[in-house]
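Every protein chain except one is present and positioned as in the full complex.
Chains: A and B, in written order; residue numbering restarts at 1 for each.
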Amino acid sequence: MSARATPPRRGAQRTLGAFVRKELHHILRDRQTLVILLLMPLVQVLLFGYALRTDIHDLRVAIVDPSPDARSVRLRDRLEGTPRFRVVRTATTALALEDLFRRGEADVAVVLPARFGESLGRGEPTEVLLVADASDPNTGTIMQAYVRAALAGFEADVTPQAGGPVRIRVESRMRFNPTLESANLFVPGLIALVLTLVSALMTAISLSREKERGTLEVLLVSPLRPWQIIAGKVLPYLGLGFAITCLVLLAARLAFRVPLRGSALLLLAESVLFTIVSLSLGVLVAARTESQRAAMLGALVGTLMPTALLSGMIFPIASMPGWLQPVTFIVPARWFVVIARGIMLKGTGLAYLWRETLVLTGMAAILLVAATRSFHARLD
Amino acid sequence: MTASAARAEPAIEVRGLTRRFGAFTAVDDISFDVAAGEVFGFLGANGAGKTTAIRMLIGLLAPTAGTARVAGFDVATQAEQVKRHIGYMSQRFSLYEDLTVRENITLYGGIYGLSDDAIAARTRDLATRLELERELDERVGRLPLGWKQKLAFSVAVLHDPRVVFLDEPTGGVDPMTRRQFWERIYVAAAEGTTVFVTTHHMDEAEYCDRVSIMVDGRIAALGTPAELRARFGVGTMDDVFVRLARPGAAA
Partner (left out) sequence: MSGSSSGAGVEVSGLGKRYGDVVALDDVSVIVQPGELFGFIGPDGAGKTTLFRILATLLRPDTGSARVLGLDVVRDLWAIRSRIGYMPGRFSLYADLSVEENLRFFAAVFGTTLEAGERLVAPIWRQIAPFAGRRAGALSGGMKQKLALCCALVHLPDLLLLDEPTTGVDAVSRREFWDLLEELQRGGLTILASTPYMDEAARCDRVALVQGGRILDVADPRRIGERFDRPLVAVRAAERLRLLHALREHPGAGSVFPFGDAIHYTDARADRSGERVAAELRDYLRDRAFPDAEISVVRPGIEDVFMALMRPPAGAAA
């Protein structure tokens, strides 16, 4: 009818910018949630100063025996015969140990001195060195205890034969976490938890709130494609998660001197990867639910709980029942916790962590595609 | 509409009722009476203070100043008795959608303190009057909107309250159902129940015996629809409302 000039189209960045601005308004004006998001991780860092007691079922033992003889072989047999132990490697030098530990292939190493059998036979006090991977401080002490027990049993056996008291003195060292700080254990997992909270839970709630309020309907009847709507809503949470991660690292470092031995850049990059996985999960949850409440519940049960319980951050995966352990493979946080611990406590890099990184990348790709396809251009 | 024996005191007595929220005065010194068996329309724009005033009258909110007596009880000091002697039906919520008709009646009967026998008798009576015999064990959520509203009203008066408060009860239904609903109101009024109703449909204002219109926390007009139309020299309640809501209009 009347000639009407089409308004100039400004382009996708402007729209995206508008979205980010809007979401930031929402986030910053929701004071209560903001406080929780910032305070909670800090509180958790401070609260979790104590170690959680857990039990070990499958201890991987490496034995270093420079001069194998009858007695040392009997010790080795005994260790192998102990139900909780699994001897993964027997070496003649201690050189292999470093690598074994870094790769996470051994939990504890028993290092026998040279001519172990001879000195036992002569009735001399003999020193056995125990080295345990204590990047998980819970297990460090326990592993020590078990091995000591086994050695004590051996000592009791051997004593009558030798004709004199035989002593095995055990010197133990905890690798990677000499002072057994549980904060070291906990912080990598806490990062995973915080990122999951911000990316999955907050995204799910934010998206389903648009649905519930009816604003999504209005957004759909516009030139915006669904993926643009999702991207616009999700980006601020990416930034927020990042900021909170840095906050947690800083707090942990200041309060407990949690180390960051590896590359900070790599850690942040892996965090971004993990965040993408969580964000996609959040979007998927929002796509399937009709109300904010359902979205929140879905995100809690589907992402937060598995992260807290099955990622290995609190309860070691090694001590979970056999059937549950494979289940943890689908929990993204499980992989991230290994990565984060490796970088922070062991100082490892991609060379050792490429497998876990690959898994996360695969998850990110699949979930991202699924998430974008789950938000339709129409209501039905 | 007052066909039954009039009771000595008014069903609702409001004197200088005021409610302040900090520096903001939501209800500003309003006074009026409602006689027993009257159908009273309580009108006003959104934000004029209607909802706050109603909340005070049904005992949910304490007044800052002034008094109000509803069904013979003071809303400030005897709020619990007020609640027990009134009925309330709101547009947003009345019945539980996933309970059956019978279960809803039983629930509210219990809440109002009726005996089991009384509840049974009312259920039968309601079913007959509303012609819901076959739907007694149907979930309320599956009933058409018009039936839900009629049922909600009947449940609101289940315990024979002296006053029933209806908060925009006829939203969204077709004109026929709306009229059937209002007939139910007339019948209740004829039996002596005082009906206090708010609505945005100005034609429904005409159904009332008397009407008050709130503007900015005060009562700007009070009288029968005919009186108000004559006073402003207009033909419909809609026009009365518009005259009042425009600032500077002579009362």
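Methods note: a contact is a pair of C-beta atoms (placed from the backbone, for glycine too) under 8 Å apart; a residue touches a chain by one contact, two chains touch by 3 or more.
Just so we're clear, the structure is a prediction, and the values are computed from it rather than from any experiment.
Q: Which shown chains does the chain we cannot see touch?
A: A, B
Q: Tell me which residue among B:16, B:110, B:141 or B:175 touches the hidden chain in the full complex.
A: B:175
Q: If I consider the whole complex, including the chain that's not displayed, which of B:9, B:97, B:125 or B:183 touches that chain?
A: B:183
Q: Could you list which residues of chain B touch the chain missing from the display?
A: 1, 3, 44-48, 130-131, 135, 143-147, 150, 168, 171-177, 179-180, 182-183, 186-187, 190, 200-203, 206-207, 225-226, 236-238, 241-242, 245-246
Q: Could you list which residues of chain A touch the chain missing from the display?
A: Considering the whole complex, chain A reaches the absent chain at 1-2, 4-11, 14-15, 17-19, 21-22, 25-26, 29-30, 213-215, 217-224, 377-380.
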